[in-house]
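Note that this complex is displayed minus one protein chain, with the remaining chains in position.
Per-chain residue numbering starts at 1, and chain names A, B, C, D and E are given in the order in which the chains are listed.
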Amino acid sequence: MLVRHLTDAQDFDAIVLVRDREARRRRDGGESLRLVLGDRTGTVPAVLDDGGADVAALCPVGAPVHVTGRYAVHARHGGRLVLRSLRAAHADEVDWTTLLDGPPRAAAQMEADLRELVSTVQNAHLQALLDAVFGPDAATWHAFRDAPAAKRYHQAYRHGLLEHSLTVAQAVSAISATFPGIDRDVAVTGALLHDIGKLEAYASHPPTIEMTDAGKLQGEISLGYYRVRRLIEDLPGFPEELAAAVLHIILSHHGLLEYGSPVVPCTREATLVHMIDNLGGRLGSFDRLEKELPDGSRWSGYDRALGGGAYFAARAA
Amino acid sequence: MLVRHLTDAQDFDAIVLVRDREARRRRDGGESLRLVLGDRTGTVPAVLDDGGADVAALCPVGAPVHVTGRYAVHARHGGRLVLRSLRAAHADEVDWTTLLDGPPRAAAQMEADLRELVSTVQNAHLQALLDAVFGPDAATWHAFRDAPAAKRYHQAYRHGLLEHSLTVAQAVSAISATFPGIDRDVAVTGALLHDIGKLEAYASHPPTIEMTDAGKLQGEISLGYYRVRRLIEDLPGFPEELAAAVLHIILSHHGLLEYGSPVVPCTREATLVHMIDNLGGRLGSFDRLEKELPDGSRWSGYDRALGGGAYFAARAA
Amino acid sequence: MLVRHLTDAQDFDAIVLVRDREARRRRDGGESLRLVLGDRTGTVPAVLDDGGADVAALCPVGAPVHVTGRYAVHARHGGRLVLRSLRAAHADEVDWTTLLDGPPRAAAQMEADLRELVSTVQNAHLQALLDAVFGPDAATWHAFRDAPAAKRYHQAYRHGLLEHSLTVAQAVSAISATFPGIDRDVAVTGALLHDIGKLEAYASHPPTIEMTDAGKLQGEISLGYYRVRRLIEDLPGFPEELAAAVLHIILSHHGLLEYGSPVVPCTREATLVHMIDNLGGRLGSFDRLEKELPDGSRWSGYDRALGGGAYFAARAA
Amino acid sequence: MLVRHLTDAQDFDAIVLVRDREARRRRDGGESLRLVLGDRTGTVPAVLDDGGADVAALCPVGAPVHVTGRYAVHARHGGRLVLRSLRAAHADEVDWTTLLDGPPRAAAQMEADLRELVSTVQNAHLQALLDAVFGPDAATWHAFRDAPAAKRYHQAYRHGLLEHSLTVAQAVSAISATFPGIDRDVAVTGALLHDIGKLEAYASHPPTIEMTDAGKLQGEISLGYYRVRRLIEDLPGFPEELAAAVLHIILSHHGLLEYGSPVVPCTREATLVHMIDNLGGRLGSFDRLEKELPDGSRWSGYDRALGGGAYFAARAA
Amino acid sequence: MLVRHLTDAQDFDAIVLVRDREARRRRDGGESLRLVLGDRTGTVPAVLDDGGADVAALCPVGAPVHVTGRYAVHARHGGRLVLRSLRAAHADEVDWTTLLDGPPRAAAQMEADLRELVSTVQNAHLQALLDAVFGPDAATWHAFRDAPAAKRYHQAYRHGLLEHSLTVAQAVSAISATFPGIDRDVAVTGALLHDIGKLEAYASHPPTIEMTDAGKLQGEISLGYYRVRRLIEDLPGFPEELAAAVLHIILSHHGLLEYGSPVVPCTREATLVHMIDNLGGRLGSFDRLEKELPDGSRWSGYDRALGGGAYFAARAA
Partner (left out) sequence: MLVRHLTDAQDFDAIVLVRDREARRRRDGGESLRLVLGDRTGTVPAVLDDGGADVAALCPVGAPVHVTGRYAVHARHGGRLVLRSLRAAHADEVDWTTLLDGPPRAAAQMEADLRELVSTVQNAHLQALLDAVFGPDAATWHAFRDAPAAKRYHQAYRHGLLEHSLTVAQAVSAISATFPGIDRDVAVTGALLHDIGKLEAYASHPPTIEMTDAGKLQGEISLGYYRVRRLIEDLPGFPEELAAAVLHIILSHHGLLEYGSPVVPCTREATLVHMIDNLGGRLGSFDRLEKELPDGSRWSGYDRALGGGAYFAARAA
């Protein structure tokens, strides 16, 4: 029983996550609780009219709760759950994979895919650099494995950064033979590292993801650039031009100055990573919008990342 | 002896193409001929001081000529060929492949690759549509095979449209498994057809490529949209939604209204074709800039398509 | 008794249209109905506190209802009708012309004006084309006569497309003698046809107007271009250059690529139609804003189409 | 014998205007004169190889000269007149109307049309204001009658301001009945006065037109606004709101802040004048481009005012 | 007890200003009052459930009231005052300086600073102009002293225009020696006068500030330009070039056409005043945002004037 599939007048009995809440005092001194409840398929507003202070204490934002009630759809403002009961969920009845959005592939599988892709990089210096970031013993590996890729829009969930970086690098790898003149090792390394600054730019306290002070004051691109240039300084004999090629990918991967890159891509490899990153972001928006699409709808609402609505054609049976 | 490799004070003796010319009358009644000569590697200014009216008649723009002379470099304006002799080239001494730029792959090879890719499309309706455009007996096949992809910037040469459409479709095919939810048949079909309007929008009279009145007044996207929608009308039972999916790719492939698309991409397949088309165009600019790069240079000049200069790192031996 | 003229503390008793509604469950199990009611002069929020499920069934969005109540103005959020009663209106007590906005001129009068204007076109090919679209027996005539011109902003009502196309064509006709070099027949024909793609781009189910899938995926300009080019193909002997002149007006009438035209106007006639269409749209916004202007106000709010507020000076008695 | 009609190898013998010149010293001490010669149909480069200092004195920029020579076309840089002789023209052999571009209508006819249009303005205050500017005894009348409308682009010639202001006002008058709610008197008055600031912003010393210091430092809109507001201050009983309506048209007639209007049009009359002024300017560009179009050409070059090339279809015989 | 310092569950008893209000009818016929209350440190929403029509009459928007109640914070929508009592405040218990925001310096002190700065201007003509505007007997002096500098963003309070003009002029004075070539007298005069058009463009009825019809239809820059140019006309012997220098500062001080300046700064003095005005506006936004910052916060929300959030570092003790 997932929130995206609710239909008018349907009874509801499930474990969900409290995404937001507001208490309103009633005339008689009681409180009416306005909540936003959710699972990995989306969110739904809810109201509990008999919920006083005691009940409110049970449902801090982020907590899993067990609720019962009925779903009702209004012409303009859409549907709402009218709750009959609400209690804190027991740890053993919570299935987090139904509550929090996440990647379609398991983290362990993505880690294996990452290691396989890294192993195809021939250049020893780039191997050493990738090992310093993604090696099982690297200081950053565990943080990278768990980090989200964004606050919203695409892959804004645990393992999202791993999923996004891996997908972009796989696509870069797949496509680099189609076009002439691309240094595949440099392109794949740049693709894997391009968003590494997000490690410092985002602080993930599930289910919320916030930008850090460093992220706001310095920007994720600067942070990633510093980290990789600093690592390279400690790798003996790393060629200067190779370093410049990788750093240029990180710095230019937003493609335009107005999107936060201090330089525009001026190598084939930087152009490739920028475009595939952009493509990955947009297709990720389609994934997110499709998950949120109400049953029976073909068009999402206006989406800022796409500059329009997304259309999902019916699939043949 | 190609013009890109000329160095200061070098003697020159070769067949080249007249790209432009201007006669200047001298005080003594003779004429000084200012020429632009070229081969597939670029162009070079030239001057012939004793060239009177008789010589001028030998070298209309577009004609191959045999010239001898010496190359000299000036500090500010760069190099120039000072000619000693100029005559029309004999048909049997002209090697067009050294004179005109062209694709790195042979047309026959590209045709074979195209037919192989088309054969992988499963959907029978799309097969029929592709056959109506690219089939060996299709009215448009030979024009498509020979057409250029642009007036300048990338693949502005014979077979350029075939090369560009094929490359984009191959890359779309290669990448469509990396991202979930893509209808590969629709995406590959759209990729092959996305620039079909260029058949009417450009008129190629080698070595010049001009935009036609229809191209200027109606736009290449409208022309391609009309052609494909008109063809589909004559294919019995072509599903309406499938038609909409393909036509949307053609209409939206420039990505933004300000680039001439009347609608923005709102399906995964249209997003994919737009982005890979864009990527192909930019990497094509790198190819062109690298061809024109003087020996010893690492940076091209400012390029409007890239929004900056292109950098070509030294390749390891 | 029209909603635009309501003043604080005024009693209200009228037939109005349900524009939107939302039911809110009260503590005691009853329902409070939040409604938006409207007539052709505008809309007003309303609330009915004793309206349970039975009452709600009487007022689907789009239905005419009879209501009684009192209007009350609040300092910040403006006025609201507090309803005492609500019932479905009987068919024989509904006067649709007071409920739905519409053109100031009667449709029959506009049709007569259109036929008169068409009869002034001298060129026989253009006459044949206009007859194929607007002739009383043309397949599209009745749809064109009834279609709206927009979803909002200007002439977003029945007969709006006829009104807008006719007005633009009349103004083009009136002005084409003031400036030299204009082919009046081409300009008037282009003006009458410029928005013909809206027939497929909008679906009108009064009182709602929606964009169709074809409208979103292909764009109204492409749809109109295809329709007219297809019709011309079936008109024997239609000169190619004349066809290009008319099609160019349709394609370029938004004036700029970023507004959805794949080409910019490059003939006098296309420039004229684009500018007068634009003028008609802006003046139509003034008409709409003036209708909605509360009594006593001189300034409308910010209007996106105008880029500011509209000012309506007092008229001399 | 007008310069626009010159064809390759044609002999030339005519009075033309010196538009520009440069002397180049030759090795033997003589001078080669490079000239730009023109008449109202355009300009042509010319060269006189035996022209020493004495000849140069005969042809200051702006002077009419008699020249003989031959016209020759080069492949890239177009045509050039090779002169045999050059002398100052006698006053009695100069026909200025063939030398300087000008309006298609005679100034006296335009003045009559202006007075007729002014006489149709009903409002006495506006009549008084128009009389203070355009009355035969008004201080500004003669300057207005002679002023150009621009430095280039459209109506950049004597009487151009009169022609432009009159045409815009006539079109505004013709169209103001087509759209509802327009105060025709205000709109026509605003149209006649909208560019009045150009009197101070341009200094015309035929054949050159320069922007004045006041024009550069204060802008033509500010200058016109000050002039009209100052005049109104001296007209007794001029209603404040009427003044605001006229001044708003002057201030907003560029339509957007980025085009130099400090406010955007927010009345119907200001919207109308802005759009018709804009239309008049663009159609004026077509007139200019058509005049300059070489025989046989259908497309002008790129024109900044139009955002593209202009296309001139063949006219039926 | 200022509203910015309220914390959850805190009792509240203070004189505050009614910033907005809305009455909602309850089922039982009573009224619930929703209010926005404020003092100079910010605003807070409030609700009074037993407030009927009688109470509502006590609190028109803009009135000072005495309220008691308790502050409660909700997770999503922030804090709200739940009122127990509300009555009109007695004139003698109102301290306006705690209710209305204002400049950090006293008006008398700013007036003294202004007069001191004016006295440092050496040029006699500029002295006369400044005296005609700021002299104690000048018609505009008292209006200038009291006027606000804006509707919002910065110095949107009584004496704000004096504060802003003085600060900009002081900074211009302080900095004009650091850079070579600046005419300090012209720059300081322009700085003092740059916003003088706001006298007519804003109407201040505390606590609300509205733009006037003249402000909307003509723009504050045009109004200021007219006023100063008109004053200069009456000053005998005022040099034309000096007038142009001062008027150019007023006209260009927004820096770009798209910000409402009809000309861009093209003198050093206009550049200086524009940049320091801009700087003053942005730093004023920091002041406003810091005042509104909740205790414990370091980041403001997104601010349109800054193009981002403002960050306030902790100050050392």
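Just so we're on the same page, contacts are C-beta pairs under 8 Å (C-beta built on N, C-alpha and C of every residue); 3 or more make two chains touch, one makes a residue touch a chain.
Keep in mind that what you see is a predicted model, and the values were worked out from it rather than measured.
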item: Which displayed chains the hidden chain touches across the whole complex; value: A, B, D, E
item: Hidden-chain contact residue, picked from the options E:42, E:160, E:224 or E:280; value: E:280
item: Contact residue for the chain not shown (choose from A:222, A:271 or A:285); value: A:222
item: Subunit D, residues in touch with the chain not shown (by the definition above); value: 20-23, 25, 27, 60-61, 213, 216-217
item: In subunit B, positions touching the absent partner; value: 26, 49, 72, 74-77, 82, 298-299, 309, 311
item: Interface residues of subunit E (partner: the chain not displayed); value: 104, 167, 170-171, 174-175, 178-183, 241, 245, 256, 263-268, 271-272, 275-276, 278-280, 282-283, 286-287, 290, 306-314
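One rule holds in what follows: only the chains that are shown with their structure count from here on.
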item: Interface copy of D-E among C-E, B-C or A-B, judged by whether over half of the contact pairs recur; value: B-C
item: Distance between chain centroids, defined by C-alpha means - subunit B, subunit D (Å); value: 42
item: For subunit B, residues that touch 2 or more chains besides their own; value: 213, 216-217, 256, 263, 266
item: Contact graph of the chains (line, ring, star, complete, other); value: other
item: Pairwise chain contacts under the document criterion; value: A-B, A-C, A-E, B-C, B-D, C-D, C-E, D-E
